[in-house]
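Accompanying notes for the structure given below.
In this view, the complex is presented without one of its protein chains, the others remaining in place.
Right after this comes chain A.
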Amino acid sequence: APVAKMAALRGGGAPWRRGWLPALQLVRHGSKAVTRHWKAMHFQRQKLMAVTEYMAPRPAIPPCCLAPKKEKVEEDNGYARLLRRQVEEAFRDNRMIAVCQYNSMPGEDMVLMRHYLRKHNIEVKFVLNEIIRPMLSQSKYKNLLPLFVARNILLVSPETKVKEMLRVLKGVPQINLLGACIDNTILSRQGVENFAKLPSLEAAQGQTVGALALLPSQTSSLLQGGSAHLTALLDEHIRRLQAGETGSPDESAPAQSSG
């Protein structure tokens, strides 16, 4: 093959033939460039591929030796700040805060429930966990923290009408009461139910006063018992004497000694 090429390049010979292409192009083994079987690359191509293989860039200093990157503190979103302020207000202004799990509810049921709760001055607030969690961890309500996973709603009210709230919630199966914070006391569900069964404040105060006043009244009646008895007997004696004077002069019954 190289001889034929050299013959083609040679300028001399016939004056009209400057260069000619060899009529026969010798092909080895009859296979083409693009084959169905795997064909070994030409050796020069192999060398080129080996030299130009990809090598991953290695950092000059291994990353463990570098100082750790400080995490960027996220900017506070104005909207998040507004929501946080609203939640803080809700916690501050209301005596009763109930935390419930919210499973998706049909819209009309939701509106009805809000209506019934509004009648008892209870407001329904939807809360986002990522806003509430940092707020709670810094305030005194740390123990409410594990409650806030999955979707939740808050029922807030300045009064503590627990019985009515439980009645409304019983009619709504998709809302589950998890716990409540009433008058800065954290209660579980059982605690809330017990709280509902308690008598009202006035009745409880009356009961306490009555119980407290019982013992001293018993003591005073015991102490006065003796002299009261004596007085009663003397009165009876006088009455009988007077009756004896007006009637027949009977022997007066001797005055019985007291005690």
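Throughout what follows, a residue touches a chain if its C-beta (ideal position, glycine included) is under 8 Å from a C-beta of that chain, and two chains touch if they have at least 3 such contacts; residues count from 1.
In this section, contacts and distances are computed from a predicted model.
**Student:** Under which of the names "Elongin-C", "Large ribosomal subunit protein mL53", "Calcium and integrin binding family member 3" or "Proteasome subunit beta" is the non-displayed chain listed in UniProt?
**Tutor:** Missing chain, UniProt protein name: "Large ribosomal subunit protein mL53".
**Student:** Which of A:P146, A:P216 or A:G247 sits in contact with the chain that's absent?
**Tutor:** The one listed residue touching the chain not shown is A:P146.
**Student:** Of the residues A:T35, A:S104 or A:Q138, I need the one that contacts the missing chain.
**Tutor:** A:S104
**Student:** For chain A, which positions touch the chain that isn't shown here?
**Tutor:** 101-104, 106, 143, 146-147, 149-151, 173-174, 176-179, 188-191
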